[in-house]
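What follows is a set of notes on a single structure, which appears directly below.
One protein chain omitted, others in place.
A, B and C label the chains in the order they appear, each numbered from 1.
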Amino acid sequence: MDEARALSALDGVTGHSGGAWDAGIVLTEVRFPTLLNLRGTAADAAFGAGVEAALGVVLPAAPNTVSQADERAVLWLAPDEWLVVATGEVEGLQGNLEDAVSGVFATVVDLSDNYVCIRIEGAQARRVLQKGWTLDLHPRAFGVGQCAQSMLAHAGAILRQTSDVPGYEVIVRPSFAKYTWDWLVDASAEYGHRVG
Amino acid sequence: MVGIRRGVVGKASYSLFALARNALSYHEDWREAWRSPEPKKHYKVIIVGGGGHGLATAYYLARVHGIRDIAVLEKGWIGGGNTGRNTTIIRSGYLWDESIALYEHALKLWETMSQELNFNVMFSQRGVINLSHSVHEMREMRRRYEAVRLNGVDIEMLSPSEIKKMVPIINIDPNIRYPVMGGILQRRAGTARHDAVAWGYARGADDMGVDIIQNCEVTGFRRKADGAIEGVETNRGFIGADKVGCVPAGHSAVLAEMAGFKLPIQARPLQAMVSEPVKPCIDTVVMSNAVHMYISQSDKGELVLGAGTDSYNSYAQRGSFNIAEHLMAATVELYPITSRLRMLRSWGGIVDTCPDASPILSKTPVPGLYFNCGWGTGGFKATPGSGHVFADLIANDRPNAIAAPFALDRFRTGYLVDEHGAAGVAH
Amino acid sequence: MTGMNSPHQTNRITGTHVKGGGRVDRSRPVSFTFDGTSFSGFEGDTLASALLANDVHLIGRSFKYHRPRGLLGLGSEEPNALIQLARGNRTEPNTRATQIELFDGLVAQSQNRWPCLKFDVGAVNQLFHKLFPAGFYYKTFMWPASFWMAYEHVIRHAAGLGKAPEGPDPDRYERMHAHCDILVAGGGPSGLAAALAAARTGARVILADESTEFGGSLLSEDDVEIDGLPAADWVAQVVAELRSMPEVTLLTRSTVNGYYDHNYLTIAERVTDHIGAVVPNVPRQRIWKVRAKRVVLATGTIERPLVFRDNDRPGVMLSSAVRGYAVRYGVLAGQRPLIVTSNDDGYRTALAMHDRGARIACIVDLRTEPDGALVDAARSRGIEIHAGHSLVGSLGRGRVQGAEIARMTGDGTGLNGAVRRVDCDLIAMAGGFNPTVHLFSQSRGKLTWDPERFIFVPGTNHEPQVSVGGCNGDFTVAQAIKDGLQKGVEMAREAGFTGRKPAAPEVSEPKSTAERTLWLLPSTRPVGHKGKHFVDFQNDVTAADLKLATREGYRSIEHVKRYTTTGMATDQGKTSNVNALAIVSETLGVDVTQVGTTTFRPPYTPTTIGAYGGRDIGALFDPVRTTAMDGWHRENGATFEHVGQWMRAWYYPKKGETLRQAVDRECLAARTGVGLLDASTLGKIDVHGPDAAEFLNRIYSNAWLKLGIGRCRYGLMLKDDGMVMDDGVTTRIAEDRFHMTTTTGGAAGVLAWMEEHLQTEWPELKVHLTSVTEQWAVASIVGPKSRDVLAKLNDLDLSNDAFPFMSMREGTVAGIPARVYRISFTGDLAFEVNVPRRYGRALWEAVMAAGAEFDITPYGTEAMHVLRAERGFIIVGQDTDGSVTPSDLGMDWIVSKTKPDFIGKRGMARPDLQDPHRKQLVGLLTEDPNEVLPEGAHVVADLKPQPPMVMLGHVTSSYYSPNVGRSIALAVIKGGHGRHGQTLSVPLVGRSLKVTVCEPVFFDKDGSRKDG
Partner (left out) sequence: MQQIPCPWCGPRDDWEFHYGAEAHVARPETPSDKSDEDWMGYLYLRSNTKGPFRERWMHAAGCRRWFNVIRNTVSHEVFAVYKIGETPPPLPGEAPAAPDTTER
C-alpha cells in the first residue's frame, strides 16, 4: 500500500505542531493504528486461547478494561466484543487472529479506517476531558488499564487512559474527528495547548 | 354570549364597569368563580379529569347538549396537570386532513372564547412560525403548507429575510450549523393564558350547574351486570353515572387499566422553562424541529422555551437535564441575544403519546365509558375543540365526523394519522 | 464622569472604635456609576452596600404599580433592587444589586421606569390601583373582541422589567462534569463543619457557596465566638484547612442551583463577573454538573418580612440584612432605625446598629412580655421597647421618614390603643427565619410543617442526602456546627470512608427566647382599604389580593399563586412564599398543610441561558460529519446539503451556473458520458456469522438464503406494522458474511433495530453486526463510459459476462485495494468503488484524472435525486413517510409470497393496508414540459376556484429531467395505481396545473441500459 496517498480525517485540521512548551495540554494524532473489532464468546476457552496466541495479550474479561503488551492492546467494548489496537509491525495480524479463532463462532472486522485516534496529554488533560466527558476520570475511578465508551461532548468515543501524566487516547469515527479536535482545542484554550 | 350568563347560579358579569363598581367596595363583593360542592350520589355524566379538556367537555355538554347533571372529578386542583404546564401555543397547521380539521375546529373556538366565557383567556393571535433548516425540511414544510392551505386554513411561506423582519432577534446567517432556510407562518395562531382556560371553562360550566369537585380521585370503575358503566369509585366514595368520560391526560393508561383495557399510550416527560421577564423582544411564536426548541414571549415578558420529550416512561413530572441543556444551547444558537438572559424556572409535564402522535377520542370496550387522551405534545391548542367534539361523542354515543378518525379502532385496522413530522418537536 | 464630587459616604462607618469595620478593603476605593451618577465604594462592596453607603435608597420600581423600591435583603433573596448592568452587548437585565460585586468602572442602571427612576410615568398605575386587583385582566379587555391585540401591545410594553442586549454575547461560558463523595451546598457554619468532617475522612468533597467568601451568616454577626475566636476567624481557619486538602474542591460565587434525579446537581459558578474584565479564554460563568454519592444541604435560612401597611417603602428592610450591611460591609442602612420584631433576633440588629453609632428610634416587639439577655442588653443601652405593639404602617415620600405604631389586642388581631407616630429613617423587619428548603424540595424531599415554629422543615428525603443547620430548622451556630460535623462524617461513612467525628467547638452566641408569629400585622383599617400590605414585593401582590383570590374560589395555593402571581417573580418567592401560604390558610381558617406547599423547581436562582449552553454554540453546536473526499468537494466549488449530521456535495456549479444549469449538466453527463458521485455516507453494516443469511431472510421482505457469493441484491426493510422502513443493496461476501448498505439517514436506526432483534427475539441466531460505514470511502462511477474509466485503473475483467450486474469483485483500483460493486442507482452502467477511507481522496483524484479524457463530471445529491427519479427509484423518507407499504409503491415484486414470515408480513395484512384506495406511488407529467411541480404540492380531482378542496395526495419528488427532456414527478395518490392516464389538477397559489398520471418510470423503461 501506498502510505503517501493515505489521508487522515485530521490532515489539514491539526495544523502544524507547536505551541508553548509548558502548555497544559498536548494534543497528538495517533496516525493509522491497526484497529480490529473482535467478536466472540468470552466464556469459550478456545476463543480466549486463540486470541492470546495470536496477539500475545490476554483477552480482558472485566468490562471497560484493557489488556496490553508492548504495541498490542485489547479494549473491552461489550461482553462479546473487543477492540484490538495495534501499532508497529501489524502485517498479517488480522489473518493470524482470524485463523486463531476459526474453530469457534467468532468474527474479526478491520476497522482501522473506521476510527481516528487522538492522544491528549498534560497536567490539565483530565480537566479538559471532564468538560465533555461525563464519566469520572479521577484516579480513584479511572486509570491506566481502563477504557470506556460514552460521548465526548457530541461525539461517540472510546476513551482509554494511557499514562499517569495523565494521558489518554480518544477514539472517534473519522467524520467526527474534526469536531472532536476542534472541541478539544477550544476546551484547552484556558490552559494553552500544543500540538505534538 | 348572553346565554350562559342566565345560568343556574347566575353570577355578575366580568367587565371594566364591574371592576370599577367593585373597587368602591374594596373588591370584597366578588363571588366565587365556581362552587365547591359535595358530590351527589349520581350524575348523568361524570367527567374524570379537571383539566382544560375535561372542563371544556363538561361546559359543552351543558351548553350545546343541554345536559347539566354533570360532575367533573379532579384528583388535585383544576388545571393542575398539563393545562398549567404547557407553553400555551395554539395553531392548526398540521399535516393530515383529519388533524387539520380537529385543530382548526379548536382554533375557531379559541377566537371567540373570551367573549363566550366572559373570561379573558388572552388569546393572542400573534402568529406561529415553523422553521426549516435543510433541503429535506423545506420539502416537508412545503407539503404541510399545501395541505393546510388547501384545507382552507390560513398559512404562508416565509423566506429567511421575511422571518427576520418578523423576528428581529433570530440569527439567519446562512453559515450557522442549522441555517434558517425558510418557514411557514400561521397568522391566526398564537398563544393564550393557560390557567385562564381552565378557570374560564370551570366558571362557565359551574354557571350552568356543573359540579366541579376537586381533590376527588377516581380509584376504580363499577360496571353493571351487562358490562356497561355504573359509576366510579373515588376517595370520596362511589358516585354513580349513566356515562363516564375520561380526560386524564398523562394518567390515561392508569385509568384504562382500572377499566380493564390497555391503551396504545406511553407517558413521557416533557420540559419547558421561562426566562426572567424582559421588555418585548419577540412578538411571534417560533418553532424549530431540527434544533428541538420553540420560543415565545409571555405578556409578562418571560421568554417561554420548550424542549423535546424524553424517550422513557415517567410520571415524575421532570425530565433529564441534558434535554434542558440542549434547549438552552439551541436558544442561544438561534437567538444570540438570549445568552445573557437568565433561566428563571423550569418544569415538566407528563405527556400521553400515541404511536402516531395523534389523539384518541373514542368509545371503549366498556359501554358508556369514553376516553379522550393521547394528545402528546399538542393538547393545549386543542382544548376547546377537544371538549366540543368529545361532548358530542358522549351525548350521542357516536363520534362526529371530526372525531371519527381518532377512534381506537385505527390501531387495529392500520389507519393511523401519523403526525410525527408535524409534531416532531413538542409543541 | 460627573466630577468625583467628594463621595457622600454618609453611611459608611468610620473610625476603629467599633468592632468590625466591615470586610471591605478600605485601601482600595473603586468608582462606579448608577443611573449616570458617579459614586465610589470599596473593593469587597456589593453594589447594594455601596449605594447604601452613598445614601442611595431608591433603587428600582416595582413590576405592576411602579412603586419606588429600595433594598430589602442582603443576598440572592432580594426582590426589589434589580439592576440593568453594563452596556451594549454585555448589558444584563434584572441583576440583584445585592449580588453585584463592585469593581472599578461598573455601570449600573435602574430599570422598569421612564423617563427616570425618580419621576416614573408608569407610576400613574398607582392612581388606578383600585381597578387593578389580582386577576383584573381576566375580567376585562374583552370588548370589543378584536381589540385584545391592541390592549396586549400596551400591556406587554408596560411589563418586562429590564432589557435584553441587542447583539450576541461576547463572553465565553463553559460546563464541567464533576464527581464527588460529598457535595456540600452552602458554606456557612453547618456546611463548613460538614465539609471539614467529611474531608478529614479522605472523601472527595465539593463545597459550594453562592457568596464571595465562605462563612455564610457568620460574616454578618459580631456577637458570636467559636473556640474563643471571632466567628470570622474560625471560618478562616476551617477554610485554610479545607484548602490544604487535595481532594477538596472549594467553589465560591457558586450557587448550587439544581437538584435532579439520583444525586445529580448543578452549580452555577460566576467565574469573572466580579472583576469586570474579560480574561481571554476564561469563561465568564461555568455550570458544574455534579454526580455526588451523598449530598449535605447547608443552605441556611431566609428571613421573613412582616406584612404591614406600605411595608415596601425604600428603607423597609429585613433585619438580618440591616445587620449584615453594618457588620459585613461597615454600612449603616439608616441613622435612626426602627426595629419591628417577632423575636430576639431583631434585638441583635438593634444592638449592632446602636453599637455602630445609629440612634435606635425604638424596637416594636410583637410579643407582650419580651425578656432574656438580648432584651436586657437593649434595655441597658436605653433603647425604647414597645412590647405588644403592631407596626401599623410606614410613612414617608420616596423613603421611610416615620412609622405608625399602636398597642395590639391580646390575640394580635386588632389594635388596642392610640396610633403613635415615630420618626425613623429605616424600618428593620425581624419576622423570623424560614429554612431554605428549596434544594431539598427540588430533590423531591417531603416538607413538614412545624406548627410550633411556623416553618417548613425537611421531612422524608428522597435522595441520599441530609440537611444541616438553618435549612434543617437548627437556628443556633452551636447546633449547626455540631450537626454539620456529625452529618458530614456520617455521609462520608455512607460513601465508604471511615473516620471519627471531630470534636465540636465551644460556641458563644446570644441566647434567644420564644417568638410570636403574626402573619398580618393589625392596622387601623381592614386590609385593602388603605395603603398596601405587600407579600410579594416584586410582583406587587398584597395581602388583599390573596384574600380576594380565596374569596373568588382560588383556594389551592397553586391557584392562588397563579391567580395573583405571588411567588412567581424573579426571586421565586424566597421572601414571600411562606407568608402567602400562611395568610391564605388563615383566611380560609384551615391548616397550612391543607392549602398545600409549593414544589420548588430548578434553578434556585435565575441562571444565564448562555451558561447552560456552554460551548455548544457556533461551530460546536452540533458536529458536522464529512467524508474523505470533502476537501476535494470544497476545493472544487461544491455547494453542500445537510443530510442529518452529514454534509454532502449538493451540486458543483461552474462559474455563473444556476442550480438548475449545474444539475442539468451533471445529469446529462451521467447518462451520456460518465459521472462521479461521493456515496460514502451510505450506511454499511458487516453481517457476519453462520446464520447471517437466515437473519437477512427474516428482516428483509424478499428471499436471501440462496444469494450466491459475490452477488448483490436489493432489499426492502419493513417495520412490523408493514410500512417501509429502509432499503439498500446487500452483497454476499462469503458463505457466512454479508455487506449491507442502508440509507444515509437510516444507518444508525437500522443497525440498532437489527441488534434489538438479534439480542431480544432471536438470540439463537449466530450473527455479529458491525458498523463499517466509515471504514469505506465510496465513489460511484456512473454512466455508459464508466467501464472505460475504471478499466484504466483496474486489472479486473469488467465485461458483462465476467462481472455481471449486481455482483461484486475484489481487486485494486488505482493501486488501492478495493471492493467494486456493479450496482446502479441511476439504471445506467455503474461501478461503486469502495476503498479504505484513508484512500478515499486518492481514489477520487485518480478516477477524475482517468476520466478526464471522457469529460468525467462529478455530480452531487441533487443530480443523484433526478437520475434515480428518471428510473422511478424511490428514496425512503422522501417518497415514503412511514405510512407507505411496498404495495403502495408498486413493489409487490420484492415481497416474498413464500416465506412463512418476515418482519412486516403480518402488519401488511391488516385491513387498512389492503384498501385499494390507499395512496399509491405514481408518476405525474405536467402539460407544459418545462413546468416543474413544487415538491409537496397536492393533487386534486375536483378543482375548485379556491380552497378548501379534497386532496388525493401529494408530489413527493419533482425535477426537470434533461434526459427525458421535460419535467417529471413522483406522487402518492389515492388509488393511484388505477388512475394511470387520468388528468388531475395541482392547485397552486393563484393558478393551477394540469397533470397526467402515469407509471412512475420516465426513462429506460425496459431497464436495458444497466449493462452499458
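Simple rule for what comes next: a residue touches a chain if its C-beta (ideal position, glycine included) is under 8 Å from a C-beta of that chain, and two chains touch if they have at least 3 such contacts.
Everything numeric in this text was worked out from a predicted model, so none of it was measured.
*Asks:* Who does the absent chain touch among those shown?
*Replies:* A, B, C
*Asks:* Which residue from B:Y178, B:F321 or B:F390 sits in contact with the chain not drawn here?
*Replies:* B:F321
*Asks:* Can you tell me which of B:P179, B:G240, B:P264 or B:P280 touches the chain that was removed from the display?
*Replies:* Answer from the full complex: B:P264 touches the omitted chain.
*Asks:* Out of A:L77, A:V101, A:V116 or A:V170, which touches the unshown chain?
*Replies:* Hidden-chain contact among the options goes to A:L77.
*Asks:* Which one, C:G357, C:G907 or C:G1012, makes contact with the chain that was left out?
*Replies:* C:G907
*Asks:* Considering the whole complex, not just the chains shown, which residues of subunit B touch the missing one?
*Replies:* Those residues of subunit B that touch the unshown chain are 251, 253-254, 257, 262-267, 310-316, 320-322, 355, 411-413.
*Asks:* So which bits of subunit A touch the chain we can't see?
*Replies:* 63-64, 77-79, 81, 134-135, 148-151, 156
*Asks:* For subunit C, which residues reach the chain that was dropped from this view?
*Replies:* 260-262, 264, 291, 444, 462, 720-721, 752, 755-756, 759-761, 763, 900-901, 905-907, 909-911
Following the convention adopted for this analysis, only the chains that are shown with their structure count from here on.
*Asks:* Approximately how many whole Å separate the CA-defined centres of subunit A and subunit C?
*Replies:* Here subunit A and subunit C have centroids separated by 33 Å.
*Asks:* Would you kindly tell me how far, in whole Å, the mean C-alpha position of subunit C lies from that of subunit B?
*Replies:* 23
*Asks:* So, what's the distance in Å between the C-alpha centres of subunit B and subunit A?
*Replies:* Taking the mean C-alpha position of each chain, the two centres sit 50 Å apart.
*Asks:* Touching at least two other chains at once: which residues of subunit C meet that condition?
*Replies:* 175, 289, 616, 619, 622, 624 - these are the residues of subunit C that touch more than one other chain.
*Asks:* Multi-chain contacts only, two chains or more: what residues does subunit B have there?
*Replies:* Expected reply: no residues.
*Asks:* Spell out the residues on subunit B that touch subunit C in their complex, using ranges where they run on.
*Replies:* Within the complex, subunit B touches subunit C at residues 14-16, 18-20, 23, 26-28, 30-36, 76-80, 84, 97, 112, 114-115, 118-126, 133-136, 139-147, 149-152, 169, 176-178, 193, 195-196, 199-200, 214, 275-281, 297, 299-301, 316, 318, 320-321, 324-326, 328-333, 336-347, 410, 412-416, 418, 420-421.
*Asks:* Given the complex with subunit A, which residues does subunit C contribute to the contact?
*Replies:* It is residues 174-179, 204, 281-283, 289, 291, 615-616, 619-620, 622-628, 631, 645-646, 686, 688-690, 766, 768, 770-776, 815-817, 836-842 of subunit C that touch subunit A.
*Asks:* Which bits of subunit A are touching subunit C when the two form their complex?
*Replies:* Going through subunit A, the ones touching subunit C are 1-2, 5-9, 12, 32, 37, 39, 80, 105, 107, 109-115, 127, 130-134, 136, 138, 140-141, 153-155, 173-176, 178-179, 182-183, 186-187, 189-190.
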